[in-house]
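With one protein chain removed, the remaining protein chains of the complex are shown where they sit.
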Amino acid sequence: MTQRRIHASLAASPQPRLLRALTILATLGFASTLVLGLFVAGTDIQQGPVQRIFYIHMPAFFGAFTAFGATVLGGLIYLWRGSEAWDRIALAGVEVGLAFALINLLTGAIWARPIWNTWWTWDPRLTSAAVMCLTYAAYLMLRAGIENPQRRRRLMSVYGIFAFVSVLLTLFIIRIVPDTIHPVIVGASPQNAQGSFEATSGVVLALLPSLLLWLTLMPITLMWHRYRLALRQEAVDALKLKLLGG
Amino acid sequence: MSGRRLIEVQRLSKNFGWLPVLRGLDLLVQRGEFVLLLGANGSGKSTLLRLLCGLSRATSGVIRIGGWSLPEEAQAVRAQIGLLAHRPLLYENLTARENLDFFAALYDIAAAERARRRDNLLQQVGLADRADGLVRGFSRGMQQRLSLARALLHQPDLLLLDEPYTGLDNAGCAMLDELLTAASNSGCTIIMSTHQLERKPAHIDRALVLADGSMVYDGQVNGDLAALFRQATASA
Partner (left out) sequence: MKSPFAAAVRAIVSKDLRAEWRSRELVSAMALFALLSVLVFSFALELDKNAREEAISGVLWVSLIFASLLGFNRSLSLEHDQGSLDALLLTPVSRSAIFLGKLLGNFMFTLLVALVLLPLMTALYGVQLLDSWALLTTIVGVFGFSAIGTLLATLAVQTRSREALLPIALLPVCLPFLLTAVRATKGIVSGAPQSEWQVWLQLLAAITIIYLVLCLLLYRFVLEE
């Protein structure tokens, strides 16, 4: 049985038609949201063209939550049913989500350079986004440290759940509560609320499709590809073991 | 309960990753049987014992013990199993007596019964005069004796022993044989793994030989173990 599974996944199984369709759709969608954001939406009067990065910056942040959410779902179902497929989904979620979160940080820094006059500042929002990246980097490091595959899947399912809960709680604590008890941060740190712009109909027109794309099509397509990659990795590992074990 | 049958194992497989350790074992053990489990290092003996006591999960297959299936009804199974493993499974910073009292509490043995059983067992394994010594100061053999007492504490229906002779001196081995005979006579089912073929406990009902995760012999023991083992592994 094991033997057959190795061959099945190694015999470079062609991409399912649905995946190919999703890939094409996601590529086209990304191209058209770029057109919307770069050319159709009007230039911001105060900030100039750099404001356009927002059409990727914000959707990437929320898209990361689709992926991290998939990690929680995958973890829960793995613990419940014990099927390896759900663990692969959980891992794919972490990697895709981490990539999105890094895109979010990077685009934010590019935007902040001209607007805030600095690449980075220890604003609570920025800090919490960085914490999110570090939490999932910790996930990957922990995952690499567990040799027994069954044990790795089980333990990482649990950690994926805690990582998500702690990221949500940290975001909640950092963002919502200071605003509710301190409507304006005392001493008005110079960057606070600096660089805001109005959500005009032009902005919404460019933002909404992009947000939708990053929330659904992009993470799902990327995770599916990552899932297939995980299958191949496992097949390669099995082959290695077979060769070593004789 | 379920008649005379205590252990029922069907098509039991266990993989570590892609590496198969057990390959589709079938096994039936009747109540009160004393079964010897033979096999070279890495043949899957310890893995089989860990699966039977619920410390490890099977990749596929069925394990039923006393009518309960693992891992779904593990809680019920655990109460009837005693395990003597490679490692002593004791607390070094507690005394022998405290170790047994601790496990007695976890096995929910009635308070009145606890002291009597504990003292009896300490006597039987020859540790009565070291009852208040810290386990940290015990030799390997003494730890093995105390482990045996821990495994017998809750009077299990099934006793699993993984290489029990390791670390025991001659007197210790004789004591172990004596205790096992007593347990066996009182109806306890025993499965004991060993690779020491020169030592054969009295009253063995049956021997199993594992080779590379498969059962290559299941039957009676006539003559000495070494010959049986050689035959079984050669034909495999």
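We call the chains A and B, going by the order they appear; numbering starts again at 1 in every chain.
Everything below uses one rule, namely that a residue touches a chain if its C-beta (ideal position, glycine included) is under 8 Å from a C-beta of that chain, and two chains touch if they have at least 3 such contacts.
Since we're looking at a predicted model, the values are computed, not measured.
Checked against the full complex, the candidates A:Leu19, A:Leu106, A:Leu142 or A:Leu239 give a single residue touching the omitted chain, namely A:Leu142.
Touching the missing chain, out of A:Ile161, A:Leu205 or A:Ile220, is residue A:Ile161. Contact with the omitted chain, checked across B:Val29, B:Leu48 or B:Leu90, is made by B:Leu90.
For subunit B, the residues in touch with the chain missing from this view are 50, 53-57, 71, 75-76, 78-79, 81, 83, 85-94, 98, 102-103, 105-108, 134, 150.
Residues of subunit A that touch the chain left out of the display are 79, 131, 134-135, 138, 141-142, 145-147, 150-151, 154-155, 157-159, 161-163, 165-166, 169-170, 173-174, 177, 181.
Following the convention adopted for this analysis, only the chains that are shown with their structure count from here on.
In this assembly, the C-alpha centroid of subunit A lies 49 Å from the C-alpha centroid of subunit B. Listed in rising order, the residues of subunit B touching subunit A in the complex are 15-20, 57. Within the complex, the subunit A residues that touch subunit B are 2, 6, 148-150, 234, 237-238, 241-242, 245.
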